[in-house]
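Following: one structure in structure tokens, then a few remarks.
A single protein chain has been omitted; all remaining protein chains appear in their positions.
Note that the chains take the letters A, B and C in the order they are written out, and that residue 1 is the start of every chain.
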Amino acid sequence: MSGSAPKPDAPALSGVLPPVPTTFRPEDGGFAEAPFVDNLERWMEHPLAGVLVLGSNGEAPLLTDDECDAVVIAARRAVPRERILLVGTGRQSTAATIGATRRAFEAGADAALVVTPSYFRDRMTPEALRHHYEAVAGEAPGPILLYHVPAFTAVNLAVPTALELASHPRIAGIKDSSGDVTRMERLTAGAPPGFAVLTGNASVLYPSLALGAAGAILAAACVAPATCCDLWRAVGDGDHARARALQARLTPLARAVTSRHGVAGLKALLEHLGWHGGPVRPPLRELSPAERADLAETWSRFEAGEEAP
Amino acid sequence: MSGSAPKPDAPALSGVLPPVPTTFRPEDGGFAEAPFVDNLERWMEHPLAGVLVLGSNGEAPLLTDDECDAVVIAARRAVPRERILLVGTGRQSTAATIGATRRAFEAGADAALVVTPSYFRDRMTPEALRHHYEAVAGEAPGPILLYHVPAFTAVNLAVPTALELASHPRIAGIKDSSGDVTRMERLTAGAPPGFAVLTGNASVLYPSLALGAAGAILAAACVAPATCCDLWRAVGDGDHARARALQARLTPLARAVTSRHGVAGLKALLEHLGWHGGPVRPPLRELSPAERADLAETWSRFEAGEEAP
Amino acid sequence: MSGSAPKPDAPALSGVLPPVPTTFRPEDGGFAEAPFVDNLERWMEHPLAGVLVLGSNGEAPLLTDDECDAVVIAARRAVPRERILLVGTGRQSTAATIGATRRAFEAGADAALVVTPSYFRDRMTPEALRHHYEAVAGEAPGPILLYHVPAFTAVNLAVPTALELASHPRIAGIKDSSGDVTRMERLTAGAPPGFAVLTGNASVLYPSLALGAAGAILAAACVAPATCCDLWRAVGDGDHARARALQARLTPLARAVTSRHGVAGLKALLEHLGWHGGPVRPPLRELSPAERADLAETWSRFEAGEEAP
Partner (left out) sequence: MSGSAPKPDAPALSGVLPPVPTTFRPEDGGFAEAPFVDNLERWMEHPLAGVLVLGSNGEAPLLTDDECDAVVIAARRAVPRERILLVGTGRQSTAATIGATRRAFEAGADAALVVTPSYFRDRMTPEALRHHYEAVAGEAPGPILLYHVPAFTAVNLAVPTALELASHPRIAGIKDSSGDVTRMERLTAGAPPGFAVLTGNASVLYPSLALGAAGAILAAACVAPATCCDLWRAVGDGDHARARALQARLTPLARAVTSRHGVAGLKALLEHLGWHGGPVRPPLRELSPAERADLAETWSRFEAGEEAP
């Protein structure tokens, strides 16, 4: 991990983090700790900055609060102190978000990722979002990150609002999963030192880093951690030709495990690669055989790809 | 209440229901039971078919499960057995929805209103929604209603999917809050006998009823129960001129307590009228003075309105 | 034709008009006058209020100005004076719209239908649209109608703007093809006497008329003029049960010749019924055999339909 000077009470946040899936027992659908820890240990063999648990890819909205605690405790055992354990803690109500954030820090989180509330989305005005995040940050025992992901929430966290919040001492960064690079440009250009701008879209990893993003939280990093870390390092080294070549290789894979096949696709590909995947929770559905074949083919092409010109 | 022959194990569902707000204590934000019951008793003085609790206007996504239980128990005390106590029980996961549905029936619900899951909205395919609702219906102790409200969920429950589900013995109807009258037309034309099509938009109450909708669940019915019931009866009586005149009077009011001012507006207007309103839960925000003035003016115009030509 | 008192210089506009396709010669794609007139004469056997030429279904944006003149002149020969010849004259620039409107009246139009400009759609503010329509109305030799069709234009003509324009002596009505019945309600409730509110969606014909719309311009009226006219009359006669039954029969047909298959579908179905259809102009494409089969099946069901309960 490296990067610009961190905020006083925030760990420097830069580099690549995988948003790790929560593994479930096939027999009863409960949280399966052993394969979860096993996966984490394998990710820790790569130069990842840390991991995100209880994000969208962790199926967090489908877990109970007790399950969330268990996931964080298990993760903390597997993630060494020098890596970041980032935990998703957003809820619909401000009070529940504060509660979930406190529990996450008690269970070992280094930082919390707080998605915008979304049910009353036409009421999520800049003012409402600002008050929500200030209230959560004010009660959080450690640093929090804003999380803008309109594909899931249909809510817009406007750039000026995010930049206003960026000066709060407990708000350490933002994960922006809009895929909108003009937002990355405006966020990196306008953010104060130590505020980490992270992209959540592997399809725009290179341009985001080139524009000054500190890092990324990427489903693709679950299945291709080496390539994602290589790309991050290439930009740091000023090797733009290599970064661009890695991006061209990464994009088709990234699209397959996000927009095309979602969490079920990510789990299916992990299994295909010999990691632990397992079932998704309903209402999510398992992939069809045709979708699995598409994933396998996408992976074959990725593996066969030349990395640099 | 009246209407077409009900499903074997479902109460006939027709007429108007208000989606009642959950009242909170100003001092600590907890559920305030006394004003909640007081409001309910006043609604019961009108010929409403029943009430919906724990809907969007009940701020259900902002309540804990224990608070939900308390709301249903309190409502059951105030709502006589011959009226319908409809309870919102949708959650993001299928399992949690089943759990909430069971708890609602145990606490006294007559029927459950199940909103489409929404967080993983790009995965909410017709097949995923069909499996979700079949699983919930299969475990529900009583009748459930589908709930399509894209303004909140950004999820589409396609008409053919809804009509497929309509033949399930435990799926007794649908609340459609899209405001899309072509959907009302296709739902009423295609639904089997005893399947209740309800609109959730007071702005299209008359055309929906004219097309055969059995009833409506309307925020406007919280503040103008008499007018909403009158309109419902006018269509039943074939008095279309009166229904149309009532609609013209109702529409501006309906827009004020939904799209323009939301739940906070509904509560503010209830207070303005001498009922119990009280605070909303963050991240929702109270109205500004200008917004309150707009509401008051809208109400004045409504009150001054002539009801029939 | 009947309806409320017309504006001083406007013909009363009520009833049903088909938006007639422009027929082209298969050999060279030029305007084919004979089949066009032949079709018009057949429509005139029905109690239609008149016809619309050079609308979207007339492929107007794909015609030259000279072809537009020829179409209007041909139409005027076939449409008797006591029926309305409505002509689409909207262009991107205000000046070109004025020019096309003048030419249409010179060629025999009774009224002009002016679609919102759309290319610079993010600049089509209420103020810009108001100035545009006032400029066109100020120069028009006869009455004009506003035309709101977001499916084609992606432009919103807000209800308050339309109602402001409704008081202009030369603006005689609006064709609203949004399919949004709340707009129909607000337009009919707010429009001055003599301002004709027409729906452009057969799927909401009955609810629109029930709310007070004066009439309709419907692709479905090209292939099912008798049914559309019957429905219009049923509402006028207060026979809502019959209107609702006719609506249920009409909706599937209406969807087939609009959203599902477009202009090419309308022409293909006319041919299937023994009228003149012929080719569409590129970039529009002819239907595939599977699409033709779908149309034929939709028609069979329509023909087999029972009209009243």
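Everything below uses one rule, namely that contacts are C-beta pairs under 8 Å (C-beta built on N, C-alpha and C of every residue); 3 or more make two chains touch, one makes a residue touch a chain.
All of these numbers come straight from a predicted model, not from anything done at the bench.
Peer 1: Among A:Val181, A:Val197, A:Leu253 or A:Leu295, exactly one should touch the missing chain; which is it?
Peer 2: The one listed residue touching the chain not shown is A:Val181.
Peer 1: Which of C:Gly29, C:Gly108 or C:Gly190 touches the chain that is not shown?
Peer 2: That would be C:Gly29, which touches the missing chain.
Peer 1: Among the options A:Pro35, A:Gly108 or A:Gly212, which residue touches the chain absent from this view?
Peer 2: Residue touching the absent chain, from the options given: A:Gly212.
Peer 1: By the contact definition given up top, give the residues of subunit A that touch the hidden chain.
Peer 2: 179-182, 185-186, 189, 201, 203-204, 206-207, 210-212, 238, 240, 244, 247-248, 251
Peer 1: Over the whole complex, note the residues of subunit C touching the chain we left out.
Peer 2: 29, 56, 61-64, 92-96, 117-125, 127-129, 131-132, 135, 151-154, 259, 262-264, 281-285
As a working rule, only the chains that are shown with their structure count from here on.
Peer 1: Are the chains arranged, by touching, as a line, ring, star, complete graph, or other?
Peer 2: Line.
Peer 1: Distance between subunit A and subunit B based on Cα centroids, please, to the nearest Å.
Peer 2: Subunit A and subunit B have C-alpha centres separated by 36 Å.
Peer 1: Enumerate the residues of subunit C that touch no fewer than two other chains.
Peer 2: None at all.
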